[in-house]
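Shown here: the complex without one of its protein chains, the others still in place.
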Amino acid sequence: MKIFQVAILLGVVALLWGLNFFFEENINPYILRVIINCGIGMILAMSLNLVNGCAGQFSLGHAGFMGVGAYMSATITTVLNLSPFFQTDLGVGCAIVTGGIAAAIAGYLVGLPSLRLKGDYLAIVTLGFGEIIRICFLNIESVGGARGLSGIPPKSNFFWVYLWVVITFVALLRLLRSSYGRAILSVRENEIAAESMGIDISRYKIVAFVVSSFFAGIAGGLFAHLQSFIDPNSFVFNKSIEAVIMVVIGGMGSLSGAIFGGIIVSLLPELLRVFEQYRMVIFPLILIILMLVRPMGLLGHKEIWEIFRKKASS
Amino acid sequence: MLQAFLQNIINGLAQGSVYALVALGYTMVYGVLQFINFAHSDIFMLGAFAGFYLAKWLSPAVSNPIFLLVSVILGSMAFCVAVGLTVERIAYRPLRSAPRLNVLITAIGVSLFLENLGQIVFGADPQVFPSLIATQSLLGGEGLVLNNIQVIVVIVSLVLMVLLHWIVRHTKLGIAMRAVSFDIEVANLMGIPTDTIIIFTFTIGSSLAGAAAILYGLSYPKIEPLLGVMIGLKAFVAAVFGGIGNIMGAAVGGIVLGLAEAFTVYYISSTFRDAIAFGILIFILLFRPAGLFGTFRREKV
Partner (left out) sequence: MSQEQVQVLGDDFKIDSLSISFGGLKAVNSFNLHIKPMELQGLIGPNGAGKTTVFNLITGVYVPDSGTMVLNGNSLIGLNPHQISKAGIARTFQNIRLFGDLTVIENVMVSYHMRIGYGYLDLFLRTPRYYQIENQFRENATELLKVMGLEQKRNDKAKSLAYGDQRRLEIARALATEPKVLLLDEPAAGLNTQEKAALMGTIAEIRNKFKTTILLIEHDMKLVMGICEKITVLDHGEVIAVGTPRDIQDNPKVIEAYLGVG
């Protein structure tokens, strides 16, 4: 069993490594950039899905956690000037993980109010936290304030981003397929019943927030080291909304749906580039129409393979 | 010291009454339908632009500034009502029995749609709102500034709020609205036409947003399509502060928030102006989630 897992892991790493080389040699840099952006979108969507889709809480502050991860990792690699190690791939990787941890801590703090608040209230509070985080960056001069932070080593490539996509996917899938995951889902389904079956609902709301924020922080770190420039405007409210749209399009609670949502929302602006100025009108229209005609999102609570399995057996 | 204090009170009151008017729209819709009408902030923005174009069109023809101001306010109110009712009819009504999350997401969608549509129609650059009434200083000197605009803003807001209070307390529709916000299903069973009441609620909320938009344009003559975002969020905070669903609370919350901001800008820093609203929000939700005047309803097991 163990050896089998390690072999798969090595296989995936080798495959991504190979694809990375292949893409960098053979694909137009613009398209590669779009593909990498899709990867970051997937991580964002999958992580937000844990809170909004699985735990049934409603967070509108995902951009804030992304921002924490981005700023934390960029501070380590760019501002602090600790050692040349943090200019290397591995060093940047460590910085990004640290960014994820910082975001997880922020997620813990934001998760606390979720213990007392529901629905719209929670949405507004998380929105408020997201904005406060952004305003903090705006006021910290050492990370550039409103001017932003530039000169971040551009180390995020296809390999690193998609390695994190795989890690996020596997980690979240395994979490959901465990007793802890069932506890989180039971909170969404019925809080009072969950409590009566011995589930400490406060604890699992926090767990959802912390895990979700960690991966949002990772996405932020990857984003920072892709753009090599970040400013507080990279993490505005609209970014959070974008993450919500990803989750909603894919289907709340569906991990594979979140991946689709992440791809669609990252691709759509590129596909609608012809309509440049109209695309931001078309976007919300799609959201409204989706809510009216298919409120569960494309996949609902189901995973894509469940749908195929059903088709195959019937 | 004292002058600065008084000045902050004046500024806070003027800004706060705009927040209060917008907050009323949030709180009334929340009271009746239990959801945050995110699009409300953009209806406010559209009101400002409606006023902008109306003023441009009317000002050559109308010389009396008071008459001009009144007609621009009424025009903006009417336009906002039209938009508000359209949004309600198309986006919200089909979702009346849908999960609240879906309604919330739809509301966010409508809001984004209006904002981005505004950017296409009006252009993303700020426009200068015409000064309908020449600014006159009423109380100049010694660093204390009080002008006629600030007085007009406060007075118009006050009149509208008193009018609203009267409508809600004493008219048949107002009483029915309170019944619906108490329990929509029971009100329905009692023969109250809930759809009519919801339309009525959107009408009042949107018209107040229209009026608020003109008052805002008078005091801060720079309008742009994303104008509503911050004002809307803050007005919502004001509504939550006062106890969402509570009309009196929204009015008080708006004023308090306006004052808090004025003092923050003066004593701390203008960059924290936007943070204070969210700070208040988080504080109130953690320690008194029902708001200042609200009551908390417990889920029945």
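Each chain carries a letter (A and B) given by its place in the written order, and its residues are counted from 1.
FYI, a contact is a pair of C-beta atoms (placed from the backbone, for glycine too) under 8 Å apart; a residue touches a chain by one contact, two chains touch by 3 or more.
It should be emphasised that the depicted structure is a prediction, and the values quoted were computed from it without experimental measurement.
Set against the missing chain, the residues A:N20, A:S186, A:S212 or A:S234 yield one that touches it, A:S186.
Across A:I101, A:I124, A:A194 or A:L255, the residue that sits in touch with the chain not pictured is A:A194.
Of the options A:L175, A:V236 or A:I286, the residue whose C-beta touches the omitted chain is A:L175.
Residues touching the missing chain, restricted to chain A, are 1, 5, 171, 174-175, 177-183, 185-186, 188-190, 192-201, 253, 301 (touch as defined at the top).
We adopt the following convention: only the chains that are shown with their structure count from here on.
Taking the mean of the C-alpha atoms as each chain's centre, chain A and chain B sit 34 Å apart. Within the complex formed with chain A, the chain B residues making contact are 30, 34-36, 91, 94-95, 98-102, 104-106, 108-113, 116-117, 119-120, 229, 233, 236-237, 240, 269, 271-272, 274-275, 277-279, 281-282, 285-286, 289, 299, 301.
Interface residues of chain A facing chain B in the complex, by the touch rule stated above, are 58, 113, 116-117, 119-121, 123-125, 127-129, 131-132, 135, 138-139, 192, 237-238, 241, 244, 248, 252, 277-278, 280-281, 283-285, 287-288, 291-292, 295.
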